[in-house]
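Accompanying notes for the structure given below.
Note that one protein chain of the assembly has been removed; the remaining protein chains are unaltered in position.
Coming up: chain A.
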């Protein structure tokens, strides 16, 4: 995998893993898995490639996505991930209440200061 692709995907993968960990604290891994499944389905209506996201109760991985990006560097991964993350946090806010969701967003902001995906408003 090229260094550029690794960098493009890597930061999102780290972000998703952080999101996973932060939200499983409240929802439990079983429900987080279901939430990812729901968001993947919703985002797939616009970006089919999101289905390449690998997830189970142990966590989330972007390995297949990275391989696909290698084949097709024009994949709009940034838009796709931003949409995924935004939607994920939106639902989380409704499920847990805005206070809890804000805590998670704040944590992500701290971890990824300056990353547009992490600080994007709902």
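In this text, a contact is a pair of C-beta atoms (placed from the backbone, for glycine too) under 8 Å apart; a residue touches a chain by one contact, two chains touch by 3 or more; residues count from 1.
In this text, contacts and distances are computed from a predicted model.
Chemist: The complex has one chain missing from view, so what does its UniProt entry call it, picking from "non-specific serine/threonine protein kinase", "Branched-chain amino acid ABC transporter permease", "DNA 3'-5' helicase" or "Electron transfer flavoprotein subunit beta/FixA family protein"?
Modeler: From the listed options "non-specific serine/threonine protein kinase", "Branched-chain amino acid ABC transporter permease", "DNA 3'-5' helicase" or "Electron transfer flavoprotein subunit beta/FixA family protein", the omitted chain resolves to "non-specific serine/threonine protein kinase".
Chemist: Which residue among A:14, A:31, A:61 or A:86 touches the omitted chain?
Modeler: A:31
Chemist: State which residues belonging to chain A touch the missing partner chain.
Modeler: Residues in contact with the chain left out: 30-31, 34-35, 38, 41, 91, 94-95, 97.
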